[in-house]
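FYI, not all chains are in this one, though none of them got moved.
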Amino acid sequence: MEVAFRPSHADATYQAKYGIQASSGGGRASARETIGRVAAGAIAKQLLAKAHGTEVLAWVRRIHTIEADIDPASVSLEAIERTIVRCPDPEVAEQMIARIEAIGREGDSCGGVIECLVRRPPVGLGMPVFDKLEADLAKALMSLPATKGFEIGSGFGGTLLMGSEHNDAFLPSEDGRLRTATNNSGGIQGGISNGEVIQLKVAFKPTATIRKAQATITASGAATTLAAKGRHDPCVLPRAVPMVEAMVALVLADHLLRQQAQCSLW
Amino acid sequence: MEVAFRPSHADATYQAKYGIQASSGGGRASARETIGRVAAGAIAKQLLAKAHGTEVLAWVRRIHTIEADIDPASVSLEAIERTIVRCPDPEVAEQMIARIEAIGREGDSCGGVIECLVRRPPVGLGMPVFDKLEADLAKALMSLPATKGFEIGSGFGGTLLMGSEHNDAFLPSEDGRLRTATNNSGGIQGGISNGEVIQLKVAFKPTATIRKAQATITASGAATTLAAKGRHDPCVLPRAVPMVEAMVALVLADHLLRQQAQCSLW
């Protein structure tokens, strides 16, 4: 029996590019691939913590239409890990879980937004032109499966402000440390970390694998329909939280080593 | 007289990283730096056009709160270049120009969103894991000055859909060419182009340089205020359109060469 391409999966593009595709499970396109990233990220986190006391935390900010507005100053790993949905607001978390279960029962799926912050980042990370810190973060996060968007600091919403509202005023300091009154920059200015909390958001699309029947084609182009069987996750976000943290930690660790090479010889 | 750090510029982070900063004009942080990208992008566009008839087009979709909903099927370079604001809808363009002028008169600035599409892209561009096509596009675009966000296909808005709404059904075809009924994927699935139009959006923050007085600090940390003098662009978007096209063309040309190396030996 001829294979049917699963809509919005990598099946068809892999077939077009390589002439083959994984017969099951998505092969390299499976999110299982990220296990190596998460393992490496765990080491990067330790390196960042030891070198600068840096902490990387991510959580689920929105599931479908249910959004939690989390205070970056008080969010903790403990609060994030308290619920299975990895949203640190317990009431919103409950609503998210209910929504995911309801959508799953219909054989459908949903997406959402993961937010991530970096506390006590080293100052000076990032390069001025092509390897800007936000550029490397964007690539790292958009290389995760199912991602559709990336925001640093104020993101798309910041484009509705005027310059006088958006600019982050520098606060006087006695130790020369940079501090800003607001943080629309998301901790990065001119491609380089300024020491404020790094803040970013990542959009994850609804899971492509659903039990509902969908129109698609076979490898030879003939029309068919397809409905996934078995257990499928109606929402990837809770499990993507550690992936986001890992990718952010890896980018920061890379740039920390580059900074060490470039700016600490004497 | 001691230099004052311009808020939300690269002055302070350059000083922190390098111990120096450009005394005027922003140095490497100036958007003047992108002239080399635009020049290289012009060659990349010719290469893409000659090899595959590929066309890259960008335009201003939103200025501050004024948005144009452009039909990707009919937008043309001619329509984009007809107005100075590079928005192909002439009525909306007029409102955008008026808004920019009004904000400029107040000594303030504004941002917005640039949209970009790629017609007739080669199928198969992109790598399955780290160098996914959308990842390299995200890095390229987030390396442009003043960018705060990136979206491919449905972007953040797509996270409000359910899987059954978001998935792009494959259409039957006689020539084996992939075609989808919708294009929430933005022309990329599993990190690899599927031949549909590639669609992306980029958020640009309001220009950091404004004539209005702002609170800031000197290099030694003392409080001061700063107001830019002279002519300053209250909105960078119209001039960022060619930069966006250039970066997209460069990423596609790179991946076209990689595809040629990897998948065309025999």
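Every chain is named by a letter (A and B) in the order it is written, and numbering of its residues begins at 1.
Criterion: a residue touches a chain if its C-beta (ideal position, glycine included) is under 8 Å from a C-beta of that chain, and two chains touch if they have at least 3 such contacts.
Every value quoted in this text rests on a predicted model; they were computed, and no experiment measured them.
Sequence-identical chains in the complete complex of this entry number 4, based on the file rather than the 2 shown.
Throughout what follows, only the chains that are shown with their structure count from here on.
For the pair chain A and chain B, the distance between mean C-alpha positions equals 20 Å.
Chain A contributes residues 5, 7-14, 16-18, 28-29, 33, 62, 64-65, 103, 108-113, 123-124, 126, 128-132, 134-143, 147-156, 158-176, 178, 180-181, 184-186, 188-195, 203-210, 212, 214-217, 220-223, 234, 259, 263 to its touches with chain B in the complex.
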